[in-house]
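This is the structure, below, for whatever I ask next.
Heads up, one of the protein chains got dropped from this complex, but the rest are sitting where they should.
Naming follows writing order (A and B), and every chain is counted from residue 1.
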Amino acid sequence: MLQWLQALVDGVLVGGVYAIVSSGLSLVFGIMGVVNFAHAEFLMVGMFVAWFAWAYLGIDPLLGSLIALVVVFLFGAGIQRTLIRPILKAPQVAQIFLTVGLLFCLENGALLLFGANYRSVSTPYQTESLRLGGIIVSLPYLLAFLMSGLSGGLLWAFLRFSRTGRAMRATALDPMAAKLVGIDTDRMHQIAFGLGVGLTAFGGAVILPYLTVYPAVGAQYVVLMFTVVVLGGLGSVAGAAVGGIAVGVIQAFSALVFPVQLQNLVLFLVFIAVLALRPQGLLKGASA
Amino acid sequence: MTEAVASPRAAALRPGRAVLIAAVLAVALAVPLGLDPQGYPIRVLTLTLLFAAMGQAWNIVGGLANQISLGHAGFFGIGAYASTILLRDFGLSPWLGMLAGMALAALAAAALAVPTFRLKGHYFALVTLAFGEVMRVIANSWSSVTGGPVGLSVPFAPDSLWMFQFGAARPYYYICLGALVAVTLVFWRIKAGALGYRLRAIKENADAAEVIGVDTFRAKLQAGLISATLTAGLGTVYAQFSYFFDPDTIFGVATISVRMALIAIVGGVGLTFGPIVGAFFIIPVEEFANAALAGRAAGLSAFVYGAVLIAVILLKPEGLLALFAALGKRWRERRR
Partner (left out) sequence: MSAILSVRNLTRRFGGLTAVNNVSFDLSRGEVLGLIGPNGAGKTTLFNLLVGIHKPTAGSIRLDGREIAGLAPNRVARAGMTKTFQNVALFQESTVLDNVLTGGLLHEDVAGARARAAAILDRVGLAGIAHKLAGDLSFPERARVEVARALCTRPAILLLDEVMAALTPVEMEAFLALVRTLRADGLTLIVVEHHMHAIMTLCDRILVLNFGGLIAEGTPREVAHHPAVIEAYLGKAYAEGGADA
């Protein structure tokens, strides 16, 4: 019993991070209709930015996450301008394979620049944990969860209340109408893409205290992110939050039942099942 | 008047083109005679023919049915594992193992198609991506049967057509050439036949296709089954040719699934000769890049690979054949 409770806690903590890294993917799809197969690579980029900020400037990754957000936002906005914008109206084959090409370039670009080494940080709270009854709450997991929750709340408030956020949602709903009322949809796309990949990079930075970074780390997250997003409904940012927690808990529970190698299998099967049964997501109707 | 209208468009080849195809085929048959049967060039050519056939098999789904699969490695690996395991455990001829693999792949494709046939575009790509990954995870973890992450080796046998094993590359070259011709013929027959018309109709307007009587589920299922079956057969050929494979290579997204699609896209999606042109561009370039660069900078060749993909899509999304056609036209106009 305690074992399951512990798994539930672990699952929710990890799921919170999944939620924030996947919400960027959902945002990009919701606002520009592009499924970014390269999205998980920006998590890797964010981890590297935070690692370098820690290694050379001594900045804790939890703070470095803000640097990662800003740097990757600018990087993403540039990529949107040069690579994504030209294919917004292209056939889906072109959209899919452009982002697949981007995935290869980012992963192998990192390999070329940084080598295949695994890098990690050391922080004072790395091995700390809290005990609540019989449950152990690891401090770095808890901090990553809190940072994710905070940024998720800010994203929600931004989309809901700020001028830009509202203009972005209008663009998502009806680009033609948005143009008519004077919204610069092109700029909205650029901000959305930058913000989307920036949030994912942010998520990568906050998990750095308990994980290691290497160029191929993104590959671990590709199907995971899509599972989260599809569970919550492609394009729904609020859905990504629910989907993230759900995936975290599914993973933690399946770890109790199945051998380690099969953990991802459970995830993939959930993913295929959800796509087959409810491609519009489990929360249809409750939009972002 | 009716006569002129009824003249079949795709049913017969133009004479000029038939001559060209015959000539290319003759050259393809003659080339190995001038090459060292054990050498590196013939191995690269063999691999190119095999990948051209794979791109062609993908083209049936991706090009004709417009279903963008990112999981064909799943079928490819099923073919490789099925024949190799049957050979290892029962001494079964890989030709028979190939049939078993093809049947298994057809089952897998049907199982995948039934719940997902409504999915289009991105969703279809995502499901197939996950399917390939599921196969990879299974092959990695079911060690007692698949050998696990270490991979499988084809048990050694003396040269024999029946056991599909040869010391030299030359017989494999001819087998791959035969496979390419066979898959291309299948593709061409589908494209010019009723299924081709149905698939084009679905691709261009699925609602309208249904309303005039096209069973969209059935047409997509047919295309998917044929494509998966052929891909599995080629997986067996690959296993016999390379003697050794592991789950991450044979079920790989980058190594197989995306490469199959890329070959079709670079040459020209949906065109009969697209994957052939694509393979003869991509595979030699890759081999060259690997030989020249891999030792010095890990990741460079894969980086270049991604860059080529991006460049093709941004500059000439219709593929190389369209580029050649445009260049040829300009050249003819210049001469006039």
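Basically, a residue touches a chain if its C-beta (ideal position, glycine included) is under 8 Å from a C-beta of that chain, and two chains touch if they have at least 3 such contacts.
Fair warning: this is a prediction, and the values are worked out from it, not measured in the lab.
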Visible contact partners (per top-of-document touch definition) of the missing chain: B
Selected from B:R43, B:R88, B:K120 or B:R200 as touching the chain missing from the view: B:R200
Selected residue (touches chain absent from view) among B:A26, B:V145, B:L161 or B:A208: B:A208
Chain B residues touching the omitted chain (full complex): 1-2, 5-6, 8-9, 11, 192-194, 197-198, 200-201, 204-205, 207-216
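Note that only the chains that are shown with their structure count from here on.
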Touching residues on chain A, where the partner in the complex is chain B: 35, 83, 86-87, 90-98, 100-105, 107-112, 115-116, 215, 222-223, 226, 230, 234, 259, 261-262, 264-265, 268-269, 271-273, 275-277, 279
Chain B residues within the chain A interface of the complex: 62, 66, 68, 70, 115-116, 118-119, 121-123, 125-127, 129-131, 133-134, 137-138, 140-141, 254, 258, 261-262, 265, 269, 297-300, 302-303, 305-310, 313-314, 317
